[in-house]
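With one protein chain removed, the remaining protein chains of the complex are shown where they sit.
After this line comes chain A, so read on.
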Amino acid sequence: MTEQVLTVENLAAAYRKNTVLHDIHFTVNAGSLTGIVGPNGAGKSTLIKTILGLHPALSGKVSFFQSTYEKAKRKIGYVPQRGSVDWDFPTTALDVVTMGLYGQIGWFKWPSRFHKAKAYESLEKMGMADYANRQISQLSGGQQQRVFLARALVQNAEIYFMDEPLAGVDAATERAIMAILKELKAAGKTVMVVHHDLQTVRDYFDHVLLLNRTVIQYGKTDHVFTKENIARTYGGNMRWMGVENQDGLPSIQQ
(Lines give C-alpha, C1' and ligand atoms only; values in the text may rest on other atoms or scores of the structure.)
Protein backbone atom coordinates (compact mmCIF):
# COMPACT_ATOMS: atom_id res chain seq x y z
CA MET A 1 0.00 0.00 0.00
CA THR A 2 1.32 3.44 -0.83
CA GLU A 3 1.89 5.89 1.93
CA GLN A 4 -0.61 8.69 2.44
CA VAL A 5 1.38 11.91 2.61
CA LEU A 6 -1.44 14.41 2.75
CA THR A 7 -4.99 14.10 3.96
CA VAL A 8 -7.40 17.01 3.78
CA GLU A 9 -10.77 16.69 5.46
CA ASN A 10 -13.68 19.10 5.31
CA LEU A 11 -11.43 22.12 4.72
CA ALA A 12 -13.01 25.55 4.22
CA ALA A 13 -11.52 29.02 3.86
CA ALA A 14 -12.75 32.55 3.25
CA TYR A 15 -11.47 35.94 2.23
CA ARG A 16 -13.20 38.49 4.41
CA LYS A 17 -16.82 37.38 4.26
CA ASN A 18 -16.71 35.43 1.00
CA THR A 19 -16.23 31.72 1.29
CA VAL A 20 -13.62 30.72 -1.26
CA LEU A 21 -13.25 27.05 -0.43
CA HIS A 22 -15.70 24.63 1.14
CA ASP A 23 -16.02 20.91 1.77
CA ILE A 24 -12.53 20.07 0.56
CA HIS A 25 -11.70 16.39 0.94
CA PHE A 26 -8.84 14.50 -0.66
CA THR A 27 -5.93 12.22 0.08
CA VAL A 28 -2.63 12.32 -1.75
CA ASN A 29 -0.32 9.33 -2.01
CA ALA A 30 3.45 9.45 -2.00
CA GLY A 31 5.21 9.71 -5.32
CA SER A 32 2.39 11.43 -7.17
CA LEU A 33 2.65 14.50 -9.35
CA THR A 34 -0.61 16.40 -9.17
CA GLY A 35 -1.81 19.32 -11.23
CA ILE A 36 -4.28 21.56 -9.44
CA VAL A 37 -6.53 22.89 -12.18
CA GLY A 38 -9.49 25.23 -12.15
CA PRO A 39 -10.76 28.57 -13.43
CA ASN A 40 -9.62 31.96 -12.14
CA GLY A 41 -10.93 32.56 -8.65
CA ALA A 42 -11.44 28.84 -8.04
CA GLY A 43 -9.26 29.08 -4.94
CA LYS A 44 -6.17 27.22 -6.19
CA SER A 45 -3.61 29.42 -4.45
CA THR A 46 -5.86 29.72 -1.42
CA LEU A 47 -6.06 25.93 -1.22
CA ILE A 48 -2.27 25.64 -1.00
CA LYS A 49 -1.98 28.51 1.46
CA THR A 50 -4.71 27.10 3.66
CA ILE A 51 -3.16 23.63 3.65
CA LEU A 52 0.14 25.21 4.72
CA GLY A 53 -1.48 27.34 7.39
CA LEU A 54 -0.53 30.57 5.62
CA HIS A 55 -4.21 31.42 5.29
CA PRO A 56 -6.65 30.72 8.14
CA ALA A 57 -8.97 27.76 7.68
CA LEU A 58 -12.60 28.17 8.69
CA SER A 59 -12.92 24.50 9.43
CA GLY A 60 -11.38 21.17 8.62
CA LYS A 61 -8.31 19.14 9.28
CA VAL A 62 -5.09 18.73 7.35
CA SER A 63 -2.59 16.02 8.17
CA PHE A 64 0.83 15.39 6.71
CA PHE A 65 2.36 11.92 6.94
CA GLN A 66 -0.42 11.00 9.40
CA SER A 67 0.86 13.72 11.63
CA THR A 68 0.42 17.46 12.14
CA TYR A 69 1.80 20.24 10.01
CA GLU A 70 4.03 21.39 12.85
CA LYS A 71 5.72 18.00 13.14
CA ALA A 72 6.06 17.56 9.38
CA LYS A 73 7.25 21.10 8.63
CA ARG A 74 10.74 20.04 7.62
CA LYS A 75 9.32 17.68 5.02
CA ILE A 76 7.27 20.37 3.29
CA GLY A 77 8.53 22.67 0.55
CA TYR A 78 6.63 25.67 -0.78
CA VAL A 79 7.16 27.67 -3.94
CA PRO A 80 5.05 30.86 -3.84
CA GLN A 81 3.99 32.68 -6.98
CA ARG A 82 6.88 34.54 -8.52
CA GLY A 83 4.99 37.81 -8.32
CA SER A 84 4.57 37.51 -4.56
CA VAL A 85 8.03 38.88 -3.81
CA ASP A 86 9.93 42.05 -4.67
CA TRP A 87 12.64 41.15 -7.17
CA ASP A 88 14.36 44.50 -6.61
CA PHE A 89 15.38 43.25 -3.17
CA PRO A 90 19.14 43.72 -2.77
CA THR A 91 20.24 40.10 -2.82
CA THR A 92 21.77 37.50 -5.11
CA ALA A 93 20.35 34.35 -6.69
CA LEU A 94 22.57 32.22 -4.44
CA ASP A 95 21.29 34.07 -1.38
CA VAL A 96 17.67 33.48 -2.31
CA VAL A 97 18.33 29.76 -2.69
CA THR A 98 20.15 29.69 0.65
CA MET A 99 16.97 31.08 2.24
CA GLY A 100 15.42 27.67 1.65
CA LEU A 101 17.81 26.38 4.32
CA TYR A 102 17.15 29.07 6.93
CA GLY A 103 14.70 26.85 8.79
CA GLN A 104 17.29 24.10 9.10
CA ILE A 105 20.15 26.41 10.04
CA GLY A 106 18.38 27.48 13.24
CA TRP A 107 18.48 30.55 15.42
CA PHE A 108 21.61 32.66 15.97
CA LYS A 109 23.55 30.88 13.26
CA TRP A 110 24.66 32.18 9.93
CA PRO A 111 24.69 30.13 6.73
CA SER A 112 27.99 28.27 6.51
CA ARG A 113 30.10 27.37 3.53
CA PHE A 114 28.37 24.00 3.57
CA HIS A 115 24.96 25.63 3.13
CA LYS A 116 26.26 27.88 0.37
CA ALA A 117 27.66 24.83 -1.42
CA LYS A 118 24.32 23.05 -1.18
CA ALA A 119 22.55 26.11 -2.54
CA TYR A 120 25.03 26.37 -5.39
CA GLU A 121 24.54 22.71 -6.25
CA SER A 122 20.82 23.27 -6.42
CA LEU A 123 21.24 26.31 -8.70
CA GLU A 124 23.48 24.21 -10.91
CA LYS A 125 20.73 21.63 -11.18
CA MET A 126 18.40 24.30 -12.53
CA GLY A 127 21.05 25.45 -14.99
CA MET A 128 21.56 28.69 -13.11
CA ALA A 129 25.10 28.26 -11.74
CA ASP A 130 26.46 31.08 -13.90
CA TYR A 131 24.01 33.48 -12.34
CA ALA A 132 24.67 32.63 -8.69
CA ASN A 133 26.10 36.05 -7.83
CA ARG A 134 23.75 38.04 -10.02
CA GLN A 135 21.43 40.49 -8.34
CA ILE A 136 17.96 39.00 -8.68
CA SER A 137 16.41 41.96 -10.52
CA GLN A 138 18.87 41.31 -13.34
CA LEU A 139 17.34 37.90 -14.04
CA SER A 140 14.60 37.25 -16.57
CA GLY A 141 11.22 35.94 -15.42
CA GLY A 142 12.13 32.38 -16.33
CA GLN A 143 15.44 32.63 -14.51
CA GLN A 144 13.72 34.00 -11.43
CA GLN A 145 11.35 31.06 -11.49
CA ARG A 146 14.32 28.67 -11.72
CA VAL A 147 15.83 30.36 -8.68
CA PHE A 148 12.58 29.71 -6.82
CA LEU A 149 12.65 26.07 -7.91
CA ALA A 150 16.27 25.75 -6.83
CA ARG A 151 15.29 27.15 -3.45
CA ALA A 152 12.63 24.46 -3.11
CA LEU A 153 15.05 21.72 -4.17
CA VAL A 154 17.60 22.74 -1.55
CA GLN A 155 14.97 22.21 1.15
CA ASN A 156 15.04 18.52 0.24
CA ALA A 157 11.41 18.17 1.25
CA GLU A 158 9.18 15.13 0.84
CA ILE A 159 6.15 17.02 -0.41
CA TYR A 160 6.22 20.18 -2.51
CA PHE A 161 3.54 22.78 -3.13
CA MET A 162 4.15 25.01 -6.11
CA ASP A 163 1.98 27.97 -7.04
CA GLU A 164 1.98 28.46 -10.82
CA PRO A 165 5.68 27.67 -11.41
CA LEU A 166 5.07 27.58 -15.15
CA ALA A 167 3.21 30.89 -15.41
CA GLY A 168 4.89 33.33 -17.76
CA VAL A 169 8.12 31.41 -18.22
CA ASP A 170 9.95 30.69 -21.47
CA ALA A 171 9.83 27.29 -23.14
CA ALA A 172 13.33 26.31 -22.02
CA THR A 173 12.49 27.05 -18.40
CA GLU A 174 9.23 25.15 -18.68
CA ARG A 175 11.14 22.09 -19.93
CA ALA A 176 13.77 22.45 -17.21
CA ILE A 177 11.14 22.74 -14.49
CA MET A 178 9.13 19.79 -15.77
CA ALA A 179 12.27 17.66 -15.94
CA ILE A 180 12.97 18.46 -12.29
CA LEU A 181 9.38 17.73 -11.25
CA LYS A 182 9.51 14.34 -12.92
CA GLU A 183 12.86 13.69 -11.26
CA LEU A 184 11.32 14.52 -7.88
CA LYS A 185 8.46 12.14 -8.57
CA ALA A 186 10.89 9.41 -9.62
CA ALA A 187 12.68 9.90 -6.31
CA GLY A 188 9.41 9.15 -4.52
CA LYS A 189 8.59 12.74 -3.60
CA THR A 190 5.10 14.15 -3.84
CA VAL A 191 4.47 17.30 -5.83
CA MET A 192 1.32 19.45 -6.02
CA VAL A 193 1.39 22.10 -8.73
CA VAL A 194 -1.12 24.86 -9.42
CA HIS A 195 -1.39 24.81 -13.19
CA HIS A 196 -3.31 26.93 -15.66
CA ASP A 197 -2.59 25.42 -19.05
CA LEU A 198 -5.17 22.71 -19.74
CA GLN A 199 -3.41 21.57 -22.90
CA THR A 200 -0.35 20.26 -21.08
CA VAL A 201 -2.10 18.64 -18.13
CA ARG A 202 -2.07 15.14 -19.66
CA ASP A 203 1.62 15.31 -20.50
CA TYR A 204 2.76 16.77 -17.23
CA PHE A 205 0.76 15.26 -14.40
CA ASP A 206 -0.21 11.74 -13.38
CA HIS A 207 -2.89 13.08 -11.02
CA VAL A 208 -5.29 15.96 -11.41
CA LEU A 209 -7.23 17.88 -8.82
CA LEU A 210 -10.07 19.74 -10.47
CA LEU A 211 -11.01 22.65 -8.26
CA ASN A 212 -13.74 25.21 -8.32
CA ARG A 213 -14.31 26.37 -4.77
CA THR A 214 -14.56 22.72 -3.86
CA VAL A 215 -12.93 19.59 -5.24
CA ILE A 216 -14.82 18.62 -8.38
CA GLN A 217 -12.77 15.49 -8.69
CA TYR A 218 -9.37 14.18 -7.73
CA GLY A 219 -7.55 11.15 -9.06
CA LYS A 220 -5.46 9.71 -11.85
CA THR A 221 -5.30 12.01 -14.84
CA ASP A 222 -6.64 9.34 -17.21
CA HIS A 223 -9.78 8.87 -15.13
CA VAL A 224 -10.42 12.38 -13.98
CA PHE A 225 -9.34 14.66 -16.79
CA THR A 226 -12.38 14.08 -18.98
CA LYS A 227 -14.43 16.51 -20.99
CA GLU A 228 -17.40 16.21 -18.64
CA ASN A 229 -15.34 16.85 -15.53
CA ILE A 230 -13.53 19.78 -17.10
CA ALA A 231 -16.84 21.23 -18.21
CA ARG A 232 -18.19 20.82 -14.67
CA THR A 233 -15.12 22.58 -13.29
CA TYR A 234 -15.24 25.48 -15.70
CA GLY A 235 -18.97 25.87 -15.59
CA GLY A 236 -19.61 24.49 -19.05
CA ASN A 237 -18.34 27.51 -20.94
CA MET A 238 -16.01 25.35 -22.96
CA ARG A 239 -15.16 25.38 -26.59
CA TRP A 240 -13.43 22.27 -27.84
CA MET A 241 -10.84 22.39 -30.53
CA GLY A 242 -10.57 19.24 -32.60
CA VAL A 243 -13.82 17.67 -31.43
CA GLU A 244 -12.96 14.32 -33.02
CA ASN A 245 -9.87 14.02 -30.92
CA GLN A 246 -10.38 12.15 -27.66
CA ASP A 247 -7.59 14.18 -26.08
CA GLY A 248 -9.19 17.34 -27.42
CA LEU A 249 -7.55 20.62 -26.59
CA PRO A 250 -9.95 22.61 -24.50
CA SER A 251 -9.87 26.34 -24.25
CA ILE A 252 -12.04 28.60 -22.23
CA GLN A 253 -14.38 31.23 -23.49
CA GLN A 254 -14.32 34.23 -21.24
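Please note the rule applied: a contact is a pair of C-beta atoms (placed from the backbone, for glycine too) under 8 Å apart; a residue touches a chain by one contact, two chains touch by 3 or more; residues count from 1.
Keep in mind that, in the parts below, contacts and distances are computed from a predicted model.
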Per UniProt, the name of the complex member that is left out, chosen from "Metal ABC transporter permease", "non-specific serine/threonine protein kinase", "Dihydroorotase" or "Aldehyde dehydrogenase": "Metal ABC transporter permease"
Option touching the unshown chain, where A:A14, A:L58 or A:I105 are the choices: A:I105
Option touching the unshown chain, where A:T46, A:Q143 or A:T221 are the choices: A:Q143
Selected from A:N18, A:N40 or A:S84 as touching the chain missing from the view: A:S84
Residue numbers in chain A that touch the chain omitted from display: 16, 49, 52-54, 73-74, 76-78, 80, 84-86, 89-92, 95-96, 99-100, 102-105, 107-108, 110-111, 127, 131, 134-135, 138-140, 142-143, 151, 155, 170-172
